[in-house]
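Every protein chain but one is kept in place in this view of the complex.
Chain naming follows the written order as A, B and C, and within any one chain the residues start at number 1.
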Amino acid sequence: MKRVKREEKGGGRAIAPASGKLGVLIPGVGGAVSTTLIAGVHLINKGLAKPVGSLTQMERVRLGKRSRPRWKGIKELVPLAPLTDLVFGGWDIFPDDGHEAAIKAGVLPAEQLKEVREELRSVRPLPAVFDPKFLRNLRGPHVKQGRRKIDLAEALMKEMEEFKTANDLSRLVMVWCGSTEVYQEQKEVHRTIEAFEKGLKENDPDISPSMIYAYAAIRLGIPYVNGAPNTSVEIPALAETARARMVPIAGKDFKTGQTLMKTILAPGLRARMLGVRGWFSTNILGNRDGEVLDDPGSFHAKEVTKSSVLSSILDSGLYPELYNALYHKVRIEYYPPRGDAKEGWDNIDIFGWMGQPMQIKINFLCRDSILAAPVVLDLILFMDLARRAKLKGTQEWLSFYFKAPMARPDLAPMHDLFVQHLKLTNTLRILAGEEVLHHSGLDYYEEAA
Amino acid sequence: MKRVKREEKGGGRAIAPASGKLGVLIPGVGGAVSTTLIAGVHLINKGLAKPVGSLTQMERVRLGKRSRPRWKGIKELVPLAPLTDLVFGGWDIFPDDGHEAAIKAGVLPAEQLKEVREELRSVRPLPAVFDPKFLRNLRGPHVKQGRRKIDLAEALMKEMEEFKTANDLSRLVMVWCGSTEVYQEQKEVHRTIEAFEKGLKENDPDISPSMIYAYAAIRLGIPYVNGAPNTSVEIPALAETARARMVPIAGKDFKTGQTLMKTILAPGLRARMLGVRGWFSTNILGNRDGEVLDDPGSFHAKEVTKSSVLSSILDSGLYPELYNALYHKVRIEYYPPRGDAKEGWDNIDIFGWMGQPMQIKINFLCRDSILAAPVVLDLILFMDLARRAKLKGTQEWLSFYFKAPMARPDLAPMHDLFVQHLKLTNTLRILAGEEVLHHSGLDYYEEAA
Amino acid sequence: MKRVKREEKGGGRAIAPASGKLGVLIPGVGGAVSTTLIAGVHLINKGLAKPVGSLTQMERVRLGKRSRPRWKGIKELVPLAPLTDLVFGGWDIFPDDGHEAAIKAGVLPAEQLKEVREELRSVRPLPAVFDPKFLRNLRGPHVKQGRRKIDLAEALMKEMEEFKTANDLSRLVMVWCGSTEVYQEQKEVHRTIEAFEKGLKENDPDISPSMIYAYAAIRLGIPYVNGAPNTSVEIPALAETARARMVPIAGKDFKTGQTLMKTILAPGLRARMLGVRGWFSTNILGNRDGEVLDDPGSFHAKEVTKSSVLSSILDSGLYPELYNALYHKVRIEYYPPRGDAKEGWDNIDIFGWMGQPMQIKINFLCRDSILAAPVVLDLILFMDLARRAKLKGTQEWLSFYFKAPMARPDLAPMHDLFVQHLKLTNTLRILAGEEVLHHSGLDYYEEAA
Partner (left out) sequence: MKRVKREEKGGGRAIAPASGKLGVLIPGVGGAVSTTLIAGVHLINKGLAKPVGSLTQMERVRLGKRSRPRWKGIKELVPLAPLTDLVFGGWDIFPDDGHEAAIKAGVLPAEQLKEVREELRSVRPLPAVFDPKFLRNLRGPHVKQGRRKIDLAEALMKEMEEFKTANDLSRLVMVWCGSTEVYQEQKEVHRTIEAFEKGLKENDPDISPSMIYAYAAIRLGIPYVNGAPNTSVEIPALAETARARMVPIAGKDFKTGQTLMKTILAPGLRARMLGVRGWFSTNILGNRDGEVLDDPGSFHAKEVTKSSVLSSILDSGLYPELYNALYHKVRIEYYPPRGDAKEGWDNIDIFGWMGQPMQIKINFLCRDSILAAPVVLDLILFMDLARRAKLKGTQEWLSFYFKAPMARPDLAPMHDLFVQHLKLTNTLRILAGEEVLHHSGLDYYEEAA
C-alpha cells in the first residue's frame, strides 16, 4: 500500500521509451478481426479514418479536481507506440494475403479496402500450427509440419526472430486472434513448466496449438494476449513462467457484442438492487466464427467464458434474495443470412419493489470485427507499455477488454465494465504519477463552508 | 483535501443518532408512487416482503482490500432510521385514504394490499396547495384555500408542526411525489429569498405550488427532496436559504425507467469510445402520469430533464468526433391500454471502428411506481442522515437517484450511474471513517513480488 | 364440381340435429390446455366470461352480396352442440382432479378458477396409457396396466362406453391434448389395419400410446383430433379405417403462438412477392411443455411440424428466385422464469426491389393454453358436426387450426391462414346451402353501368 500512496503523490513510474518499431504477431492473421484491425490502422495512418472504439487513441482522462480539471489523452499521459510504428505479421491456416483475406471477410466495404490494398497485400501469413483435435469444423491447407510439438514451438520462435530482424523491429507483441479451440480441462501436463516441456517433447495430446504459441512467445520474452476462450496462457505452467521472466500476459476472450452489453447492464441492475430471475441470450451469426461455434466442443469453451460474467456481477453469495434464482442461458446459432454481422437478443426477467416482475429485451445488431479490432489495438499498445514499465505476469488492469479476465489466482475476477474502466484509467494515472480518481467529492460542498 | 485524507484514515463523522420516530411528509401522498412506498414499508415491517430496489436496506459495500474484504450492509455502516420508525403523512388533491388510493393506483395486487389495509387507511391526506396554471390536465376536489401564497405556506407549516406533535415525531423529511408541473423558466422572483417572500405575499404567478411546499419545509429546517422535473428547490432563493440554514435538499426527478437505462448504457458506450449518431426514445404509459404528460407544458419539463442526460454523458465537447452529430429525440405517449405499467422503446444508432454503423434496440417493460418506491425510501433515510450528519444544502452524493441531479452551480452534474454509485458509496465510507474505493489495485500484483 | 354447384344454389346438407349431450374425451385431461378449456366453458356457461378466440362462438360470416350483406353467427349458420351440452372426461398420468390440475397449471387466475371449482373437481382422470419410450422427460403415477397393447385399447373402449352411459351422452368426440411423443417414422406396422392390429396383439414397439387412443376411438366411431405433432391418426392403418367407417379425423398439432404468426406473416410476404433469405425463430417457455421439448426426440417431432409451414407457403418450387436460399431455423428453449407464458422471437431477413435487404423482428409474448383452448373447443364442435353431416375421414377444411394439417395424400396441405380461413367458412356456407365467397367483385362496378 505504501507504494501506491507514494505514487498518488506524484512521480510515476520509470517507463522505457517506445523507441523503434513494434512488431505485432498474430496467430489467425488472416481472420476477420485481424484484417479489419490492420486495414484500419493503415487507414488511420493515411488520415482516412478515425480510430473509433480505441481508448489509447481517443480517450481523454480527467486529472485533478473536478472544479479545475485537466483533460489529457491517454497517449499523452503514458508513452505508447505510435500507430505508424506498428508492423503486422503472423500465421494462418489459409495462405491468402491480407488483402484477399479482408475481401473474403467482408467486414469493411470495398472502397475502404481499396485505399490500403498494397499495405494489406504485404501481410503474408506463415503456415500455422494446427491440430484437428482442437478445431473440428475448419480445415485449411497452410499448416506447419513438425514431428513433435517442441519442434513446432521452435519453428515459431525462429520465425519470430526472423520477422524481427527482417523488419528491423525493436519490440514484439503477440495476440491470439485465431478460432476458438475445443473446451479443455486443465490437466497434470499444464501444471508446471517442466511437465509442459516434457509434454511438448512427447506430443502430449492435451497441449493445444494456442499453448504452443504462448509458450514460444514467453520463451522469447514477448507479451502474449489470448483473445479467444481457449484454455491457454492461464495454465500455471505458462502463467508462472511469464511472471518469473517478467513477461506480461493477458486474457481471455475479447469482450465484444452480447457479453459487452451484459457487463454494462448487469452492474446497473445490481447498483439499483434490482433482482434478476432469468437472463436468456441468443446470438445469430453467419461467419466463420459461427461455423466453428457450431461444434459443441468449441461452443462449450465460449459458453464457459460467457456464463461466468453474470454470476460474478449478480453475486448470489452476497445477495441471495436477489440472485439466487437467476436462470442464465446462452445460445449461439449459426445463421448464414446474417453474414459477418451478428445479432444478439436478450430477454431479462427482473423484479423490483415487492417482488413485482418487469422485463427488458435487448436486440443488438452488431458487428463482431468492428467491435474487436480497436480492442486488439489497445491491447497491443498497452501490453507493450506494460513490458516497458516492467509490469510482469497477468495484467489484470486490462480486464476491461475481456469476457473472462485473468486475475491473481486468489482474487475473484472483476466483470463490471465500470469497475474495469476505473481500474484501467486509475492504473494509467498511477503509472503517470497522477492522483487516482474515486469520485467521492463531499469536499466540494464542505471546502466552501 | 486534507479533511478527506483525515477521514480516509479512520474516525468518520460525528452523526447524531437516529433516535425517535421519523415523519415523512409527501405532497402527492395519494399517488401511485407514494401508496406503493407506504404499503411496501408496512409489508416489509410485517415480514411479508423484501425491500428489493432499496440500497439502504439491501446493499452491502466492500470495506478494506479485495484480498481481505469486509462486507457491510449500508444500514450497519451508517446510522439510519429503522423502517419501523417511519410515520407517513402528506397532502393530495384527492381526499381518498391510503387504501382507496392504492386500490385505484392498481400497482400492487389486491392480496398484498389486503395485508396492510389498516395501516394504509390511517394515511389521510390534508388538502393540497393547487394551482391550475401549473397542472392543466388534472383537477381534484381536495384543495387548500388561502388568500395569498404566503397564507398557504403558513398553513402548511402549521400542519407540519401539528403532524409532528400528534405523532410524537423527533424529525421530519419532505419528499415531493406530486405530478409534474408545467415547465417554467427561472425569473427575478426566484433569485433571492427577499424577492421570493415578497412574491409570496403578492401572489406572484411564477411561484408554483411545489415552491411553496419547499419553502415551508426549509423554513422549518426540514430536508426537502424534489421527485419531479419541476423548477423548484433549485432556485437560488431556496437553495441558498437551505445552505445557510443547514437544511439538506436534493433533486430532481426520480430516475426510473428509460432514463435509468440511458445512464446505464450511455456510460458503457462512452467507456468503449463508441460513437453515437442517434438515440430515439419513445415511452407508452397509461396512468395519471401519462395523462398529465399529455399536456405539452408538463411534457416539456420532463423533456428537459430527460434530454440533458445524454449530452452530459456523451460529451461532444470532449469527444466531438464521437458525439457531435448525436440526434436525440424523446417521446412520451399516453396509451391507456398499458395501465400503470410503462414501456420504453429505444433505438440507438452507434458507430465503431472505421465508422461502421451498428444498432441497439431496447424494449423495457417496466413499472414506474415499482422502480420509484425504493428510491423514495432511500432518499428519506439518507436525507435524514444528512441532516444528522450536518451536511447542508445540495446533497450531490445522492445524484444516483435523479434524472437531473442538482450540483454546486459551478460543477457539471454527473449523470453516469456508475460514477454516481461510487460517489454515493464512497461518501458513506467517508462518513463511516472507512477508506474510499478506487479500484486501482496494481499493488495486488506488485506486493507479492 | 356439380355437387358444389347445386349446393351453391341453396338447400345445403342434411345434417342430423345436435340433440342430447356431447361427451368430450381428452387424453391429457389434466394438462394446462385441457383445464383451461374446461374452466372456460363453465365460466362462459355461467355468464362470467366471453369465448374469445372461438370461431364457433363468436365469428359472424357474411352471406350474400357485399352491397346487401347478411351477417350470421357460425352457430346460427350450422347446427352445433351448445356449450351447455358438453360433458368432459379423459385420462391423465397424474391423478389430480380438474381443479387441482388447473391450479398447478397456473394459467387462469385464482379468482376465475374459484367460480367453477365444483365443476372442475368433478373431472377425475382415468389412468392413462403410458410408454416411457415415447415420453422420456415426464413420469406420472396414474398409469393403466395391461399385458398387451390390444388389452390397453380394449380397456379404453370399455371406459369410453361406461363414460357415455354414466353421463347419459348421445355422442362422443376425442381430442388428444397430451404431451408431444418422441418423433417416429412410419413403419410397416402402420400401413394396414391388419398389420396394426397384429402389432397391438404382439406389443409392437412402434405403436405409440396416441395410436392406441386413436384406434380405440375409431373402432367406436368416435371422431378423433390429434392436437400434438405425434405420428398418430394419419398412419394409413388408421386414416383409411376412419374413412371406411365414416369417422371424421383431424390433425395435427394445434396452431398457437409462433407458428400461428408465421402462417399470418409468410402469406403476406408471398402475396407481395417479397423474397425471404432467412427466418430464425426461437421460443422460450417454462412449463411442462418446455420440459418435455427439452428431450431432443420430442423436440424433433415439433421441429418437423413447425418447419414444413414455411417451405409450403414460401414455395421455392414455384418461386426459386424468391425462396431458394431461405434458411429456416427453429429453436425451443426451456426457460423456467417464463412460467406458463411463452415468448417467441423471430428475425426475418427479407429482400425486395433490386434485391435490397430489410429485416422484420417479432417478439410475441403469448400464452400457449390461452391460444389453444378455443381451438380445442371449435374442433370438438366442428368434429361433432362433421360426424352428423356424414363428412368422413380427414377433415381438411379444419386445417385452420393445425400446424401440420392433414390432407388427402395426393394433395399438398394448405398452410396459409387466410386460405385456411376461407376454406373453413366457405365449407360452412356450402353445408348451409349458401353461396361461397370469392371476393371477385368486379360486378359491383359494372352492374351499375
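Observations on the model:
The rule we apply is simple: a contact is a pair of C-beta atoms (placed from the backbone, for glycine too) under 8 Å apart; a residue touches a chain by one contact, two chains touch by 3 or more.
Owing to the predicted nature of the structure, the values given are computational and were not obtained by experimental measurement.
Interface note: of C:59, C:159, C:197 or C:333, the residue touching the hidden chain in the full complex is C:59.
Residue B:284 is the one among B:102, B:284, B:301 or B:322 that touches the chain missing from this view.
Think of the hidden chain as still there; on chain C it touches residues 1, 3-4, 36, 39-40, 43, 49-55, 58-60, 66-67, 71, 107-108, 112, 260-261, 263-265, 267-268, 271-275, 318-319, 321-322, 351-356, 358-367, 369-371, 373-374, 391-394, 396-397, 400, 408, 410-412, 414, 416-419, 421-423, 426-427, 429-430, 436-449. In the full complex, chain B makes contact with the omitted chain through residues 277-278, 280, 282, 284, 325, 327, 329, 331, 333, 335-338, 343, 345, 347, 349, 361, 363.
Simple rule for what comes next: only the chains that are shown with their structure count from here on.
Centre to centre, using the average C-alpha position, chain B and chain C are separated by 53 Å. Each chain gets one centre point, the mean of its Cα atoms, and the points for chain A and chain B are 39 Å apart.
Those residues of chain C in touch with two or more other chains are numbered 361, 363.
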